[in-house]
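Omission of a single protein chain aside, the complex is shown with its protein chains in their original locations.
Labels run A and B following the written order; every chain starts at residue 1.
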Amino acid sequence: MRVDSQPAAFSNIGAVNPLGLRPKNLTEKPLNKVIGISIIAILISLSAWGYQLSQGLIVTNMRNPFSWGLYIATFAFFVGIAAGGLIVSSSVYLFDLEKLKPFTRIASLSAFASVLAAGAMILPDMGRIDRILNIFFHPNFRSPLVWDVMVISAYMVVTFLSVYVQLLPDWKSEGRGFFNGWTKSRSLEEVQKFSKKWSKRISLIGLPFAILLHTVTALIFATQASRGWWNTAILPPDFIAVAIASGTALVMLIGLLVAGKERFTEYNDAFKILASIVAGALVVHFFFVFVDLVIHGWWGKQEAHELFSLLFGRYSLVYATELLLPGFTMFYFFSARGKRSYQSLIFGSVLLFSGVFAHRMMLMFPAFNAIPLTLSLPAAGIESWAYPISVGQLRDGMPSFVTSWSYVPSLVEGLLAILPFGIVTFVVSLALKLYAFLPEKH
Amino acid sequence: MGKSKMKLSRRQFLKAATATGVLLGGGGAVALTQKAYASGEVGVPNLKTVRTTCSPNCTGACGMNAVVENDQIKSIIQAADYPDPEYNPRGCLKGLSMMNLIYGPDRLKTPLIQKGKAGKDELQEASWNEALDFTAQRLKEIAEKYGPESIGVAFQVGGTGYVHKGAFSRLATLAGWSLHHAYDQNGDLPMFWPMTFGVQSEELEPAEWLNSSYVAVFGSNIMATRLPDAHFLVEARNKGAKMVVFDPNYSPTAAKADEWVQINGSSDAAVGLGIAKIIVEENLYKADFIRTFTDLPILIRTDNGKRIKADEVQGLVKPADVPTYREAYVVYNGQFIIVNPEKLDLPLDTLLEGEVEVPLKTGETVKAKPTFQLLKESLAKYTPEYVQQESGIKPETLKKVAHEMATAKALHVIYGASNYQWYHGDLKGRALALLPVLTGNIGKPGTGISTYAGQYRIRFKLAEWWTPEGRAQNWVPFLYVLNGPTKTMKAKWPKNGIKALVLGWGNPFDQHNMANKLRDMVDKGDLELIVTMDFQKTTTTEYSHVVLPAVSWYEKTEMVATPVHPFLQLQQPAIKPLYEGKSELWIIRELAKRYNPDFEKYFYPGLDENQAAEKVIELLLQTGGPNVAGITLEQLKKGPVRLKSTVPGNRQIPFYDQIQNKKPFPPVSLPAKIEQTAQFVKSGRIEFYKDEDAFLQAGEALPTHKPPFVESEYALNPQAKEKYTFAYITRNAIYRVHSTHSNNVWMNELQDGKPRVWLNPQDAAEKGIKEGDTVELYNDRGTLTVFAVVDPGVGRKVAVFEEGWWARYLKGQSYNSLTYPFIKPTNEVYFVPGIWAPNTAWNECLCDVRKVGDAQ
Partner (left out) sequence: MRLGMVIDLDKCIGCRTCTVSCKSHNAQPPGIWWNRVFTPGSEFHQAAVGNDGHLQMNFLPVSCQMCDNAPCEKVCPVGATYTDERGVVLVDYDRCIGCRYCLAACPYNVRQFNWEDPKKAKARVGYEQGYEYGYPTDVRDKEGQLVYTPSRPVGVVEKCTFCFQYTSKGELPACVRSCPAKARFFGDLDDPESEVSRLIRERQAIRLKEELGTQPKVYYLPASKPNR
């Protein structure tokens, strides 16, 4: 059956295409195109990186008062979607959602690709990438960043393994693949049993890892009492909620593209479940958002006033994007209409991604534009006065000290931030091209 | 570096820490430092520290250690080696960032010659020989054509460099050129001093502030303009002295004071006289003191307002021993008594109030009143209500401070430069002088009235170096160059006027370009030659025909003593001159021999520039008189040495001798001779009554209050009253010494590189101006583009600008194009260079403000 499924598998692969359009004839061409595009994307971002390395981070629009920007936000975004994978595949076993079973491979693949991308995105943000190994030579175990490095690496291994074991049977039967010499001596059945058993085990240990990944990543921010916007216990659980939503959405999106319109109905129920997971996770997320705002706002501290003026004033547009788009997706995916069609699901997911990306950017704006060293001078009737920060660059007509920094990523940052997108697309499309990820129903 | 180096013993730190204490200053720290630098221990580079003296025109004269590594200054830190530790550590942000000027992009590298139009075309690099030959040639031509006196020379504050500035004076004297005295040119000459005390100026040394019990600051921003000494004022306050600041604007000094009394611009005379009225009417004055030391008992004719001379009165003869420059007047205590101007010994029952009939030798009898009586009458109008109307001060506040001052154990009045840089600055000073005098607060520790403008008082005799062979000098007050000569002037105006300027240590094309006159005179060709010595490119060098690269105080040998603190110090070369820079002595010697070969011998020919400078220092020390008696060059190389004075412990307390030892006023003001200055106070006493005709005509025989602008701006242009309602007040910034450090990159970072105007919030609102907006200050004479600071501490209808910005930072406009060179007739009654001369009134200037752009 594998054999005759082969062309079918490939034909679906043909559906993978950024625009989601289905080509007339089912060949590998479109997939090659995607691979090509992703390679170009990667090359562009790498050359941007090269330029940044030659000039220093001065080519970004980050400065002392706003020292983390697009790179870290994008990193957080990909860490987020990396979760979905293992969460889906593990829930298959935990709550044995038979219907989702066909998606476990895609799930693992998307997780692996995303965490790889996240890892890649961190690097250009380092001022001294040449010293990156210091993290291993001189790790400071009190630093959440070190925990994160560990978890991310572990997560990479786990997600890779889970892809690996699920592909083993195919490889056995097709007599290809890698790291699978040891299967030679075993029969296909044995290998399939092995694969089944270990897929399950890995998914199960994968779940806590996924949770950990987000908790730790959230802790990088949440531990910092200097930044009121981050310093809340709600951040980690909310990270998880958002991760489940966006991660699952990614699995669904890839699934949709692989399945294509004509096999959509085949997996309709599975997609329905995925959509519901997304919507459900969003409910939790919005609950956290709400609670967070109430807690920030109720006491009415001056800091809160500033925070709100940033959220609903200066950055209201980004904030609206962060709230409204996923908000829409949530209702849409609960509604029958939203779950119904191929397009609607793609549409909903895309909105969600944009919203989540905005959400990640909004990690930065309110955090950095509320100066930690803000004083109140009751004697002068001044409730809050921010102590000016030295910018870190001397430029004509630009003050050397500021109390806020209107950060907009520079072109170089923009181009460099394509890197993770390129990587995800490349890894996924290449994997899809090489192997079958959505088994035929029978 | 080894463990031993890392570990600090507790003792070491105790030492270091206490070293920063109020008493020891950085002294202890430096001890540690020099040890550390000296010991060429491993890890420590071979640094040497050279002790020199920072001496720009702030006249702070702070001892500095330059930390030098292979002939480059790496950093600068206070030497903090003053023998009186309370003076350590002297210094400020500008002095510590001199590297930015020494090694900065505006440093002059070679001589420059203007081959085209000055101020328009690029200056061309030239060799020293070219430049010097050219300069000498042009100067000779001009001297031949218009007479040598048509060449004007200006070299700023003498005290910041007696050797090189002396060389300048020496050449000018030999060549018969005209000299412009910096004191009046800068507007720093407080004319009340010669008028009231017969001196150029006097001040308590800052350490004496600690002995005051009441400090009344009238418009002096000590916390910004006396940075190295400011701590004495805070310490005095914390010791219990009351500190009150009278100022239209809330300044850092006001912030540290017990009280800030906001008053209108140039209304200080009204305030002072209001206080004097209360002191007089409530008999809070020291009658015996004023009888003994002032002219207040002296009889004044009520018909013509003249003081009655002994020679005019029946039965009285002027004592034979009265010098010609003095006069014997008359007082009354039942009979008429001759006031011997050489003695301060009037009977204590001398009449102060009332009227007497005086029989004159002419046979007629005239009515006369003691000066005090007239003063009392003239004070009548200064009721708290009137004073409030003029100054805005509340009557109860006025009464309170009056009583506090009258009862203070030691009252010290500080009279700020900005405050007397108004048309009626002399009147304000005379009025304020009444406060310490009426209350007997003169000549005692922590008392008196002081002015801390750029400190010009010469500390010892200079003649041997400055005026060769005692030759005559032609002094021409600079205001006449800008304003043109007046009918009433006493100074001698060159028959062809000033045709060339030879400049050093100054940047007049920003700092003295009133009403844009200097630029215009260069454009029109009235000034045919401008020669400037500076170590960096300034607005003035741009307008010069020849620019000669000089060197900073880290590249030459010099001797410094400015009155703001009582120490004699050296400037010593820490590095070789950069590029082709040369010290002024060298430049002048080269110029002199080209101008006239006979002159060379006057400038130690054959000696290298630093050796020559040392020779001059030795000469000055040998011939400098009592104040430097016994001080040697070797001593100075070891560190600063306190100058001698007639006060026990060589303290600097004005008029100590006059009060304690009843010596007649005035004490000598060097370099002038006593006969030149004693004529200002002919009675030999502190004088509040001036009966010279100019004073009588102006109605200023006694201190009185006159509102600003009436005799100046409105007289010049009656429309000004409606058109320009903002007072353009230019104060000093902590970031510059006038225009020096305008281009200091760090200073500009600290100000976001933006010239600003400080405005009152209400005024700003009325003009639609917000914080950071681009605004224009303008009047008929000029326009200034700056950024707005909306400051609740700024008084109504004033536009405060921090002076000194180069035109480069003001769209090419010089900020002085708004001001005008007014000359006040009473400043022309006598002429003694830099002592009694027309003083510039920077703040006597009206403008309007308009918004031109939003804040970015």
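Simple rule for what comes next: a contact is a pair of C-beta atoms (placed from the backbone, for glycine too) under 8 Å apart; a residue touches a chain by one contact, two chains touch by 3 or more.
Remember, predicted model here, so these are calculated numbers, not experimental data.
Annotation: of B:758, B:805 or B:820, B:758 touches the absent chain (contact as defined above). Only one residue in the set A:32, A:47 or A:134 touches the chain that does not appear here, and it is A:134.
Touching the chain that is not shown, out of A:192, A:224, A:268 or A:309: A:224 (per the contact rule at the top). In the full complex, chain B touches the hidden chain at residues 1-3, 5-6, 8-10, 12-14, 16-22, 25-26, 29-30, 32-33, 36, 43-45, 47, 67, 69, 72, 74-78, 80, 89-93, 96-97, 99, 103-105, 107, 223-224, 227-228, 230-231, 234, 237-238, 250, 252, 254-256, 258, 260, 262, 578, 734, 745-746, 749-750, 756, 758, 761, 771-772, 789-794. Although one chain is not shown, part of chain A still touches it, namely residues 55-58, 60, 62-65, 67-68, 125-129, 131-132, 134-135, 137-140, 142-146, 149, 220, 223-227, 367-368, 371-373, 375, 377, 379-382, 385, 387-395, 400-401.
Simple rule for what comes next: only the chains that are shown with their structure count from here on.
Listed in rising order, the residues of chain B touching chain A in the complex are 745, 749-750, 752-753, 856. Across the complex, chain B is touched by residues 394, 396-397, 399-401 of chain A.
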